[in-house]
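Note that one protein chain of the assembly has been removed; the remaining protein chains are unaltered in position.
A, B, C, D and E label the chains in the order they appear, each numbered from 1.
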Amino acid sequence: MNQWLQDMSWEEAEKSIQKAGGVAILPVGSVEQHGYHMPLGTDSYVAITLAEDASKKTDTLLVPPLWFGWSPHHMVRPGTITIRPETLSEITYDIAASLNHHGIRKLIMINGHRIVNVVWMQLAAEKIQRELDMEVCIFDPAYMSKEIIKELEFGPVGHAEEIETSHMMYRYPELVNLKLAKDNPVQSSHLYSVDPSYEKDTLCYVPSSYAHAEKNAAIAGGTSGEPTKSDPQKGKIYHEHLVKRLVEVIEILREK
Amino acid sequence: MNQWLQDMSWEEAEKSIQKAGGVAILPVGSVEQHGYHMPLGTDSYVAITLAEDASKKTDTLLVPPLWFGWSPHHMVRPGTITIRPETLSEITYDIAASLNHHGIRKLIMINGHRIVNVVWMQLAAEKIQRELDMEVCIFDPAYMSKEIIKELEFGPVGHAEEIETSHMMYRYPELVNLKLAKDNPVQSSHLYSVDPSYEKDTLCYVPSSYAHAEKNAAIAGGTSGEPTKSDPQKGKIYHEHLVKRLVEVIEILREK
Amino acid sequence: MNQWLQDMSWEEAEKSIQKAGGVAILPVGSVEQHGYHMPLGTDSYVAITLAEDASKKTDTLLVPPLWFGWSPHHMVRPGTITIRPETLSEITYDIAASLNHHGIRKLIMINGHRIVNVVWMQLAAEKIQRELDMEVCIFDPAYMSKEIIKELEFGPVGHAEEIETSHMMYRYPELVNLKLAKDNPVQSSHLYSVDPSYEKDTLCYVPSSYAHAEKNAAIAGGTSGEPTKSDPQKGKIYHEHLVKRLVEVIEILREK
Amino acid sequence: MNQWLQDMSWEEAEKSIQKAGGVAILPVGSVEQHGYHMPLGTDSYVAITLAEDASKKTDTLLVPPLWFGWSPHHMVRPGTITIRPETLSEITYDIAASLNHHGIRKLIMINGHRIVNVVWMQLAAEKIQRELDMEVCIFDPAYMSKEIIKELEFGPVGHAEEIETSHMMYRYPELVNLKLAKDNPVQSSHLYSVDPSYEKDTLCYVPSSYAHAEKNAAIAGGTSGEPTKSDPQKGKIYHEHLVKRLVEVIEILREK
Amino acid sequence: MNQWLQDMSWEEAEKSIQKAGGVAILPVGSVEQHGYHMPLGTDSYVAITLAEDASKKTDTLLVPPLWFGWSPHHMVRPGTITIRPETLSEITYDIAASLNHHGIRKLIMINGHRIVNVVWMQLAAEKIQRELDMEVCIFDPAYMSKEIIKELEFGPVGHAEEIETSHMMYRYPELVNLKLAKDNPVQSSHLYSVDPSYEKDTLCYVPSSYAHAEKNAAIAGGTSGEPTKSDPQKGKIYHEHLVKRLVEVIEILREK
Partner (left out) sequence: MNQWLQDMSWEEAEKSIQKAGGVAILPVGSVEQHGYHMPLGTDSYVAITLAEDASKKTDTLLVPPLWFGWSPHHMVRPGTITIRPETLSEITYDIAASLNHHGIRKLIMINGHRIVNVVWMQLAAEKIQRELDMEVCIFDPAYMSKEIIKELEFGPVGHAEEIETSHMMYRYPELVNLKLAKDNPVQSSHLYSVDPSYEKDTLCYVPSSYAHAEKNAAIAGGTSGEPTKSDPQKGKIYHEHLVKRLVEVIEILREK
């Protein structure tokens, strides 16, 4: 039996919360353009698959996904949905408060949407921690894969680039159409980068303005990076690295 | 190809919005106790299956589901998640605003959670209508099945009763465990009923207090009604009636 | 002596709260167009007169009326005042919190404005119930008169129709000018009705858009229904039915 | 015919708005303890009677009263209702926005509740002025009677003192029970006074804490001042002075 | 050593809070036009210098200044910054809550910005008092100098007039350029005045509309009053009067 809360009766949920050692995972992503070759739901699928695979190894409770994220800069292409960060923070708080009521004391938010969602998640996490006295971790693939990205010789973190694409090709091949992928190599920029492993001086991230995002989307359909270099085998290694790390985080939380 | 937004690239979304005639469906449910025999996600699954089946016949765009609803009174049993109605209204507004930006002018919210979600949906719908100048319909199975419920000789609308259970048995048999169902017949009440087809004088609905919900949950695990009388064949007729009505609503909206 | 709080000294209020068994009534209505023949304050007057007459028989405490309601769709005609539902909910919450502080444990909101105010009243009532641990009932004439409306052979609930007009003619004849009344018979609609006793499948209520309300107001000055068929004798029976029901609700609350 | 909006049909309202030269009055008061001898609704009645009498001479439109004010410090005695100032500001804004939609361009708020309501009224007035481009005046008896109070040899402004009591005895004798009045002379205080005509250095007003209000209420039932010195003849002169001033303000606004 | 919190280590702060007897001062001003001859920060500098000089005599804790105030009407001239009053109220509340956590039980807000900031300060002060059970005083030069202003034969309180200018010339001569000062004598107005010692009937203050402020700024660069009559010697007497009063307030608070 899977550990998705929505599939359990309340009696099963009661048992699962105990078996999970009071740890739950909330997968959060986004519905936003991912170039010509990947689906709008990419970030959510990434969060979901990591959650599922780590849960299989640990019996951690899975909360139904929050499909929507904060994506103001991707509204330049059809299908993108953006929610105000304060609203996302409030809904996450309520989910945590409900879980807390039923005995979940430790929450992992998996963020498939990288740096943008991290902002409001930090606000939500601090409030959940302070007001509900829960332990909260934000697990984000881009931050949890600095080592493996170097090992795999991927280029820098961009958007819909070879890292994300390889991951999706491994887990959701039917949702990727690599033939449509178009490259837009990330320029080595002075003073600024969205890549969390960027080693030089850097201004802090602010989501691009509509005008700037429009300009970027015109180059390669919204892609930043080189998806044509994607490889499902690398995606597998990347995925397994992340699942391993996630399992590790779950174990640390359980022992606390 | 299905019409779920999360599975499309933005180019596919662009085409689908056109093909859909500018109509989209947002399925909303809840994660809340549904007795001993049904999953916490019942209301969301109901909304999802109706949306999917009507979309197949009409190419209407499907927005990823909002799994969570307003369920303060069901917090008496493990696994229930309740979101404040104002937060649900805000997130729905942002979803609508994003869709509107991409050319969706007509939105159907399917509410699998019955009378409770309807409240905040009305607030959201009015605001979306007024500020975004979109057309919004709230499609709720309990209100859209008054006729068929009588024909099928179901008892009154309660919670996790024979209507919902029959529907779930038809569409998601693997998630129902009828052997565990326990009956708690709805008492014919003077002055008050949650059943929208109740024909006598009635006080307006207010979600039960925690104390009152606790008392009710103690009787039959949260069930109100007689799920042991459920029948997947009736569930099929009920489902088809609702899909037909939903298709009808979509067609009316398209022609406007 | 009457039971209006505003007319008592605090010493009298102290005694009245005791005598009332901790039950208070808050009359809420609206200031909105009611056709050519009825005053803007109709809904508030309806709530006030029911509150007063039930209080006479039960010594229930009367809170000064909230004259204003949520009426976005009636802004198409001069004099209508609309308050955002969240603001109405907040002010009602504060009134309840103050009453609670002084020993009122049970609150009846009488809504003279029918389906529209019910929405925010449900939100307010749930919050009052949960946070203040008070008992709250929403008493709405349109829902509490399904039986008598049939008996009196009134047409369906609309707006400023024969039901409301007969009631006002009985209680406030000086405010009604029946000669100006213009009929606009309610069409038997497929899938949708504002009448709470409508027996067929129905979409859930959303207040009309400005454009749609404008179109309707152009037909008969904002009336939906047949006010020319009004009759103060029927209004008397209708009123007495409602007062009787209200007294019944008060008694149930007192005994709890 | 009176000029109360609630008593008009929308056609009458349309004419009245024109006749009123686009000026409306919103009477606001409070429901709060007024000693042993005066009703909880005193402040609202004061605002209502001034509004009515000035309207009779000028045909100014009267908006239904907002009975409730900000009275946190008077919660120490039964029957007092206090609304958060931000809520009062929001409801007033919505009333103004609705009136503005129908052609009212100038709004007078009469505040019967003195210094406490003035605070939130200033916030509301500024926002109405800036966002709706309306002209707003706050007319408060305590500020508009500095001259006549000296002439009539009243003591300082306190609470339920001889000024307010004389006014109520003249206009609402049936609601005052002077035999119950108890004096609590206002001490000439160094550095602080609630009297707007206090001529010395003064700290700015902050509503008393609950503890401090409790101490004061214990002395004379909530009275500050000497109500036993009240005189309806002085009340008449006081009332007429205020009505005259209000008419003057209305005329200034009309000519703008 | 000075008493500014920002300059202390936490160990020093701990001792200072004790030595201060639990009393702290928060200086608040504004950044707004002050005519041709005075700096935008005038109101903040006024609050800061009073706080500093009173702290020297009493060891009262000084909280870093809030430079910004509510100045919607001064936006007509460059450099003015206006913050919404509700935001100012919230930030002040949080400052108070933090201080309270560390043992500060009594807070004096010095308002260098006169009548406009007083409004939101009253809201903040009441909330701090009620929710945090702290004692709060609002100390405003314009209200605390009624006596000395008469003695010094200054004209009425206006804006950037001889009172403020004399004060700044005494304390911050390098920031005043008296040669640029332009007079705009305050007209003795019927029914309305911004001067808190105005002795006649008065409408309550509402910040001027943009249009009205623009008109006034065109006369003398934003000045209301006669700054050319300024005199640093009078400024000295005025300053010392205010410091003396402030010390007195601190002592009263300490003894409570």
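We take it that a contact is a pair of C-beta atoms (placed from the backbone, for glycine too) under 8 Å apart; a residue touches a chain by one contact, two chains touch by 3 or more.
None of the values given here were measured: they were computed from a predicted structure.
K.L.:
Using the touch definition from the header, name the shown chains in contact with the chain that isn't displayed.
P.N.:
Missing chain, whole complex, touching shown chains: A, E.
K.L.:
Given the full complex, what residues of subunit A touch the hidden partner chain?
P.N.:
Spelled out for subunit A, the touching residues are 72, 85-86, 111, 118-123, 125-126, 129-130, 133, 135-140, 143-147, 191, 196-197, 199-207, 209-210, 245, 248-249, 252.
K.L.:
In the full complex, which bits of subunit E touch the chain not displayed? Write them out.
P.N.:
Here the touching residues of subunit E are 4-11, 13-14, 17, 31, 33-41, 44-45, 63-68, 75, 77-84, 87-88, 90-91, 94-95, 98-99, 101-103, 175, 177, 180, 221-222.
Throughout what follows, only the chains that are shown with their structure count from here on.
K.L.:
Based on Cα centres, what is the most central chain?
P.N.:
Ranked by how close its C-alpha centre lies to the overall one, first comes C.
K.L.:
I want to confirm something about subunit B and subunit C. Since they are copies of the same sequence, is their interface symmetric in residue numbering (over half shared, so same) or not (under half, so different)?
P.N.:
Over half of the interface numbering overlaps between copies: same.
K.L.:
What whole-number Å value describes the gap between the mean CA coordinates of subunit A and subunit B?
P.N.:
Comparing mean C-alpha positions, subunit B is 28 Å from subunit A.
K.L.:
Please set out, as single numbers or ranges, the residues of subunit E touching at least two other chains.
P.N.:
There are none in subunit E.
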